[in-house]
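A single protein chain has been removed from this complex, and every other one stays in its place.
Going in written order, the chains are labelled A and B, and every chain counts its residues from 1.
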Amino acid sequence: MDDTLDISGVSEEGEEQITSEQVFQQLEEIWVNERLSPNLMLCRTDITECILEQMQEMEENIARAKKTDLKVSLHQLELDRIRYVLSSYLRCRLEKIEKHAAYLIKKESSDGPSVSRLSPEEFMFAKELTSGVTSHLTASALKHMPKNLQTLNLEDSGKVPNLDHYVFLRVNKAEEGIIVDCETDVQNEDKIDLEVDAQHIMRYKLIENLVENQTVSLI
Amino acid sequence: MFGEKALDLIREVHRTREGSLGPYNEDGVRQVLEEMQVLYEANQQDVAQLVQNDSDQTSLTAVQIRHDSLQRNKRCLLAYLYNRLQKIRALRWEFGSVLPTDVRGNMSPKEIEWFTKYNRALANYMRSLGNGGLDLTQDLHPPQNVHIEVRCVEDKGELELDDGSKILLKKNSLHYLPRSQCEHLIRQGVLKHVT
């Protein structure tokens, strides 16, 4: 985002002083990661809220400005782009949530409140979704079935994200001693070092934490 | 053969085109359920006999097969229903909260019920974003221009724009409009993007 133009709202309210440009970069980063990872990533309400706030500010600025100003159309387009990235990001999350709703809800309760993958709203959505599906399946079929077959376990029948999925990644910060193959014997664990800017293909499971803390980016 | 009917249902969902919804096969579902009932009752009888008379093991295999068929029928039936929900969900994203009548006609009353629920959940979620909410069903494609040129494919009457002004959508007229205003109409097939 171009913050040299006077019209763009630069919000620097966050605790750490960051420019809108940096926020947007972060959004792009989590957007790309989210789209490429097989599992739902940690939820980043801090970034999305900030972006939403900025978008509103921009909208107000545009509404104030003169209609024929060239800058207005540029800003409108910029705003459209930001909105697209944000929508696409959230949409991508929703898709994953819908796919693995039962699994995620279960995980959420087992992980405890410290690591939350779902935002409260997303959690609500997932809850409503699973209850909707359950009641639909029950009403349409299960309840007409013989007694012993009426049980439904969405967590078991629902899909589970494939954490063994191979992903491409680029290293941002050097990291040493990554265990590449944990299935093999503990004695001869395969370890590698990640160097900055190196690119690898690995199973997602192994580097999930690194993606979350931005040591590596998915590409 | 047991399970044949259930397989037919699966085939039916599989055959319908991407992005469309076939009619809800109520008959099929009922037949599968009936089959299950028959299987279940037969099993009940055999099991009762087995309990009375342990020496006679001949019907044990039959019970086993029936049981597997029951499991299979259940699985197929649930898959049929679940996949239809997936399709309905996709249609929700395509057409918005109000589905075209022909799609609605293909849905069972229970499916419509589910759809309303889903709609509500989605709307609640989208409303929670930002101050005024954010419509995630918009902006499906990266924007190229603020305005786009569209052609009207059918008479649609008046369309009110964000700024309060109205335009008349008449068949074969061309319009140059803000992209955000016509995206959903393009998806509904009322407008066509002219490149």
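By our rule, a contact is a pair of C-beta atoms (placed from the backbone, for glycine too) under 8 Å apart; a residue touches a chain by one contact, two chains touch by 3 or more.
Please note the rule applied: contacts and distances are computed from a predicted model.
Going by its UniProt record, the hidden chain of the complex is named "Cdc45" among "Cdc45", "TBC1 domain family member 13", "N-alpha-acetyltransferase, non-catalitic subunit" or "cyclin-dependent kinase". Among B:6, B:21 or B:146, only B:146 touches the chain left out of the display.
The missing chain lies against chain B, touching residues 146-147, 149, 151, 153, 158, 165-168, 170, 172-178, 192, 194.
Note that only the chains that are shown with their structure count from here on.
Chain geometry summary: the mean Cα position of chain A and that of chain B are 25 Å apart. Partner chain A is touched in their complex by these residues of chain B: 29, 33, 36-37, 40, 70-71, 74, 77-78, 81-82, 85, 89, 108, 110-111, 113-114, 117-118, 120-122, 124-125, 128-132, 134-136, 138-139, 141-143, 145-146, 179-180. By the touch rule above, chain A contacts chain B in their complex via residues 48-49, 52-53, 55-56, 73, 76-77, 80-81, 83-84, 86-88, 90-91, 94, 98, 121-122, 124-125, 128-129, 132-133, 135-137, 139-142, 144-146, 149, 152, 157.
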